[in-house]
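As you look at this complex, bear in mind that one protein chain is not there, while each of the others sits in place.
Think of it as A, B and C in the order they're written, each chain with its own count starting at 1.
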Amino acid sequence: MPSLILSTAARYLLPLLLLFSVFLLLRGHDEPGGGFVGGLVGAAAFVLVGIAAGVDQARRLLRVDPRAALAAGLLLAVASGLPGVALGRPFLTGWWVTLPVAGGAKLGTPLLFDLAVYLVVLGAALTIVFALMEE
Amino acid sequence: MLRALALWAVMPVLAAALVLTLYRIVRGPSAPDRVVALDLLTVVVIGMIAAYEVATDQPVYLDVAITLALVSFLGTIAFARYVERGR
Amino acid sequence: MSPRELLTAALLAFGAIWILIAAAGIVRMPDLYLRMSASSKAATLGAALMLLAVAVHFQALGVVSRVGATVAFILLTAPVAAHMIARAAYVTGVPLWRGTMVDELRGRYDPE
Partner (left out) sequence: MIAAVASGFALALAAPWIVRRAPAHAGWMLALAPAAMTAYLAAQVPAVAAGSIATAATAWIPTLGIALSFRLDGLSLLFGLLITGVGAVVTVYAGGYLAGHPQLGRFFASLFLFMASMLGLVLADDLIAMFVFWELTSVSSYLLIGFDHDRAEARSAALQALLVTAGGGLVLLTGLLLLGQVGGTFAVSALIAHAEAVRGHVLYLPVLVLILVGAFTKSAQVPFHFWLPSAMEAPTPVSAYLHSATMVKAGVYLLARLAPVLGGTTVWTALVLPVGAATMLVGALLALRQTDLKRILAYSTVSALGALTALIGAGTPAAVEAAMVFLLAHALYKGALFLVAGAVDHETGMRDVSRVGGLRRAMPLTAAAAGLAALSMAGLPPALGFLAKELLYEAVWPGPGGAAWALGVVVVASAALVAVAGIAGVEPFAGPAHPTPRTPHEAPPSLLVGPALLAGLGLAVGLAPVWTAQPLVASAAGATLGAPVTLALKLWHGFTPALGLSVLTVLAGATLYATRSVLRRDAAWLDRAGRLGPAAWYDWAMRALLAAARDQTRLLQSGYLRTYLLVVVGTTVAVTGYALATRVGVRLPTALGDVRSYEWVLAAAILLAALGAVRAPSRLAAVAALGAVGYGIAVVFILYGAPDLAMTQFAVETLTVILFVLVLYRMPRFARYSGTAARVRDALVATAAGGLMTLLLLAATGFSLERRVSAYYAESSVPLAGGRNVVNVILVDFRALDTLGEITVLAIAGVGVYALMRLRARTR
C-alpha cells in the first residue's frame, strides 16, 4: 500500500539525490566524497523509489540491470589501469590529460577508476536490495 | 571566544539531547517510538556537526550533514514500511 | 565579539535549545503521536537554526548554498517521514494516550 505522499515526495527527491550523488563522485578528488559514498547515495536514491513505487518501477527507472552496472564497473576499473601499462608504467598508474574545455579541466584515469568504483558500489547495493525486495 | 562558546556551551546541550534520545531508543515501548528517536538522533548529530564546524572554523563537514539528512530519511521510511507490514 | 559572531552564537544557542526541547518532548510525552509532534517540529527548526548559524559564520558562497540545500532537504523530508511513521503506528494499532479527547481518524481511515 504505497502511500501517495511518499511517492510524490520521492518524485521530487529522486533528482536531488541523484544530483547529489554525482556531485559527490565528481568532487571526490579534491573535496570529501568519491566513488564509494557517491555510489551509496545513488543506491539510496533508487531504494527510495523502490520503497515508494515498488521494485519494478525502480528497475524501470534504472533502465539497466544492477548486475550489468556491477560488471561494467569492474571492467572499467581494469580498463582504467591499462593506459598506465601502455605507457610502460606499472598497472593502474595515473595518467592525466588536460582537456581544452572549461579552462583546462583535467581528466585522468583515477577519475575513471572512481567512476568504476561508483558503478560497482551502486550495482552491488542495488543487486542485493532489489533481490531482497522482490517478493 | 566564539569557538569556546560553541564547544563548551552548545555541545553539552546537544550531548544531553543525545542521552535523552538514547533513553527513548532503549526504552521505547513500541517500534515506532524507536524509529522516531532514531530520526531525532539524526537531527542531534546534524546539530553537532554544525556546532563543530563553527568551533573548528572548518566548513568541510557540511557534506556529511547533507548525506546524513538524505540517508537517515531513507532509514526512517524503510522502518515505517517494515512496521506497516506487521511483526 | 563582532555582531556576526553574536548572531552566530545566538542562532547556535537557540538551535541547540530547540533540539533539547525536542529530546525532552520525546521523553516526557505519554504516547507516540504526541512525542512525534514534539520531536519532528522542534528538531527541524533547531537544526535549521544551527545550520543558519554556520552559514552566517562562514558567509562563503559554497557554504551558504550547501546550507540552503540541507535546510531545504530537511524541511522536505521531515514531514514525509513523520507522516509515514504515524501512519504505520496508527495502522498497526499503537495505543493513543488515555487522556485523548477525540480521535477523528477512527473508522474513517482504510489502510488498504
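The working rule: a residue touches a chain if its C-beta (ideal position, glycine included) is under 8 Å from a C-beta of that chain, and two chains touch if they have at least 3 such contacts.
Keep in mind the model is a prediction, meaning the values are calculated, not measured.
Contacts of the undrawn chain with the visible chains, over the full complex, involve A, B. Of the residues in chain B, those that touch the hidden partner chain are 11-12, 14-15, 18-19, 22, 25-26, 28, 31, 34-35, 37-38, 41-42, 45, 48-49, 52, 56, 58, 60-61, 63-64, 67-68, 71-72, 74-75, 78-79, 81-83, 85, 87.
Although one chain is not shown, part of chain A still touches it, namely residues 24, 28-37, 40-41, 43-44, 47, 66-67, 70-71, 73-74, 77-78, 81, 91-92, 94, 96, 106, 108, 110-111, 113-114, 116-117, 120-121, 123-125, 127-129, 131-134.
What we mean here is this: only the chains that are shown with their structure count from here on.
Inter-chain centre distance (chain B to chain C, centres taken as mean C-alpha positions): 11 Å.
Computed centre separation for the pair chain A/chain B is 27 angstrom, with centres defined by C-alpha atoms. Within chain C, residues 69, 73, 77, 80, 84, 87, 111 each touch two or more of the remaining chains. Listed for chain B are residues 63, 66, 70, 77, 81, 84, each touching two or more other chains. On the chain A side of its complex with chain B, the touching residues are 1, 6, 17, 20, 24, 31-33, 37, 40-41, 44, 47-48, 51-52.
Residue ranges on chain C touching chain B, taken from their complex, read 1, 5, 8-9, 12-13, 15-17, 19-20, 22-24, 26-27, 32, 35-36, 39-40, 43-44, 46-47, 50-51, 53-54, 57-58, 60, 62-63, 66-67, 69-70, 73-74, 77-78, 80-81, 84-89, 91-92, 94, 111. Of all residues in chain A, those touching chain C in their complex are 1, 3, 5-6, 9, 12-13, 16, 20.
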